[in-house]
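Written out below as structure tokens is the structure these notes cover.
Only a single protein chain was left out; the remaining protein chains are all shown in position.
In this document, chain identifiers A and B correspond to the written order of the chains, with residue numbering beginning at 1 in each.
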Amino acid sequence: MKRRDFNRAAVAAGTAIAAGGWQPGRAAAAEPVTLSFLHKWPEPNNIRFFREAVDAFQKAHPGVTINMEAVADNPYKAKIRVIMASGQIPDIYFTWVGEYTRQFIRAGRVLDITHYMAAPEWQGRFLPATLDAYKTDGKIYGVPVEVDAKFMVYNKKLFAKVGATEPPKDWPAFTALLDKLKGAGVVPIAYGSQLAWATVHYIGDLIAKLVPPETRVADYTLKTPANKLFTDPGYVDALGHYQAFLTHGWFNASPNALTHAAARASFYAGREAMMYQELVEFGGVPGTKLGADGWGFFPMPAIPHGRGRQDLLTGAPDGFVVAPTCKHPDVAMAFLNFLTSQPQGALFTTDTGRPSATIGAVTSANASAATLRGIEDIKHAKGMVLWLDTDVESRVASAFLAGGQALMGTGGTPAGVMAKVRAAALQVQKEQG
Amino acid sequence: MRRRAIIARLAPYLALVPVLLFLAVFLYIPVVLDFAYSAHAWNSLSPTWRFVGFGNFRELLHDPLFWQSLRGNVLYAVVSLIVQVALALVLAAVLESGVVGIRLSAFFRVSYFIPSIMPITVIGLLWQILYQPDVGLIDQALHAVGLAALAHAWLGEEATALPAIVAVSQWQWFGYITVLFIVAIRAIPRELYEAAAIDGARAWRSFWHVTVPGVTETTVLMALITIFGAVKVFDIVWVMTGGGPNNASQVLGSYMYRSAFRDDRVGYAAAIAVVMFMICSVVGAAQLYWSRRRAP
Partner (left out) sequence: MMRRRSRLALRLAPAKLGALTILTILAVVTIYPLAWLLLNSLKSSDALFERSWALPTTWLWHNYPEAWRYGLGRFMANSVLITGVSVVAIVLLGALAAFVLVTRRFRGRGLVTAIVLGGLIVPPEVSLFPLFKIMVLLGIYNTYLAMIAPDIAYGLPFTVLLLRAYMTQIPPEMAEAATMDGAGLLRCFWHVYLPLARPALAAAAMVQAMRVWNEFVFALTFVSNDALHPLTVGLTTFGDSLNTNWPVLLAGLVISIVPILVVFLLMQRQFMRGLTAGALK
């Protein structure tokens, strides 16, 4: 509580400075400005941050009204489609980076903000790798608010049961550890794939490790010639690696019957040794049994002789884009500037437990040592592998999502899943011409 | 005087305007639009519609997922007809037969009815937890009575996901239909039962010869409602599995929703909607034909 109050005071002081760029006196006095703002953080703690940020911005800029709406992550995908079809695009809205944003860019639904971002106050605010995710053809299209990456989180007490003190160095060491845990009667990994998005976090990472990067990018963007599209043997190999978690008994039984959140509840209760989690989830650990048992994390280990890249992290920043139909892009950018300023970024992390994308906003004052170290890992990664389901066309994504569940059941085979992915990709490629 | 006469003649029409307006704007125009959409290929980002004629329907015919979804609806309809129409009728007759006394019968009636008033999200979340392997109520109950071998990861297995959802729907609606049957049974003249009793008819005979013919209209109506419900079912599937795992619990409604709002194929989704509408129309027309023929 104390810390929050202190941060708030700091923000109040910093507001005027942070909201530079656009001077309210110059531009807005003449007429009131209204902006619509849509994001995907409606959960109580998260929305409180955004609500207070909007209030603070409006107070500092009389005449500006920001109409904010929020929809949870899962329904957001449907909602944004509907909004695009309606033509009533919010002035500022969230989208996932990768193909998901690129399709909006191609259709002219995202404003090129390169020249706004050239202003001095934006320099050095984000890691180059973070901002890169929002670049297409050298132009900047978005502003990141948080960074995220997937890590294997582990329970130190259960690791100690089999004498493991350190995370495994590579894939063989990893699988040996999994077998050892299983042998000791510990369920190695908590996994819930009832909501299918969880499956593509594993699959996307394994594909990046086992498929040559140029092939992967060409396939994802449907630039590979039809006869070669999604035919690299690395795909089947990756899905085989994924399915092995189930067949070897490294996952809990029937992941398809658990949501990711339900599996997480069980993992936090100290019942499984590991779970593949997002950095933005780390804030939930303190106060749980896992927190008491002690915990650490490591990136998905490298696969020796894998034909893909072993030095990439799976993950992506989350952030906002501005609509080309926005009547006051300068005000919109001023708001995003305020939202991602260092004091606001710090408050974001304090309130939500999620790591701000702003450099210097996440400190030992508002985040755990684990979160700080995760951010360091992102900084040092050679690049990011974006979320698979938002990095390919939606129908190809549907095939991967269904396949990810099929492989956790009894009927699916890696080759069978890839046949469906390829069929979907071929159809989309044909339609796109 | 003339003006009053004109107003009097116009009055019925004016009184009907609101209802007709609501029906036109929110029921009938959307269906017409559905037909128009289904003949085109377009998505939420495309600037133009591409006319494809029956192309979407031709693709449907060759889409295994469409047929699988349709099979889901058929399973839903068959089970619902058996449980919600046939069994609910028997249940209503038993409750009304006086076997258990008025107070107890009212208690049963009310308790059976309760699931039907609960919000779909509550039911979805509750049963997601009850179906959970190990910690869930269903599997724990099976363990407790020594039937551990029957335990399943109900919503997580492709073979059991849809049956599990269908079962929840039965749980939710059988009491509702039972109450509607009770209402219909109460409208049957008492004398018919008394006459049957004098003839020495046993319970099942008076059920068969008095109750069943007495509630024919209601039965047909309930069958109709049940089939419509099975064709358009969406929300329970959406909140419980989203159509998964691996599309195993997909039905036409959820597949349509996915096509429109996830895969971004509005024309294709409209084609599925048209198929759903056609099924309902055929069933509705059959009912109308049947009741016309029956009525003098």
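We take it that a contact is a pair of C-beta atoms (placed from the backbone, for glycine too) under 8 Å apart; a residue touches a chain by one contact, two chains touch by 3 or more.
Treat the numbers as computed from the prediction; the structure is a model and nothing was measured.
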**Touching partners, among the displayed chains, of the absent chain** = A, B
**Request:** Using the definition of touch stated at the top, determine which of B:52, B:77 or B:95 touches the missing chain.
**Result:** B:95
**Prompt:** Thinking of the whole complex, not just what is shown, which of B:75, B:120 or B:151 touches the missing chain?
**Reply:** B:120
**Prompt:** Which listed residue, B:45, B:79, B:151 or B:203, touches the chain dropped from view?
**Reply:** B:203
**Request:** Would you indicate which residue among A:125, A:264, A:328 or A:422 is in contact with the undisplayed chain?
**Result:** A:264
**Positions on subunit B contacted by the hidden chain, ascending** = 8-9, 11-13, 15-16, 18-20, 22-23, 25-31, 33-34, 37, 91, 94-95, 99-100, 107-108, 110-122, 125-127, 129-130, 135-137, 140, 144, 171, 175, 179-180, 182-184, 186-187, 203, 217-218, 221, 228, 231-232, 234-235, 238-239, 253, 256-257, 260-261, 266, 269-270, 273-274, 276-277, 280-281, 283-284
**Request:** Identify the residues of subunit A touching the omitted chain, counting contacts across the whole complex.
**Result:** 38, 42-44, 47, 69-75, 78-79, 82-83, 85-88, 259, 261-262, 264-266, 268-269, 271, 284, 289
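Keep this in mind: only the chains that are shown with their structure count from here on.
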**Asked** So in the complex, which bits of subunit B are touching subunit A?
**Response** 41, 43-47, 128, 131-133, 153-158, 241-242, 244-248, 257-258, 260-266
**Request:** Give every residue of subunit A touching subunit B within the complex, in rising order.
**Result:** 77-78, 81-82, 84-85, 103-104, 106-107, 109, 193-196, 253-259, 262, 394-395, 398, 402-403, 405-406, 408-412, 431
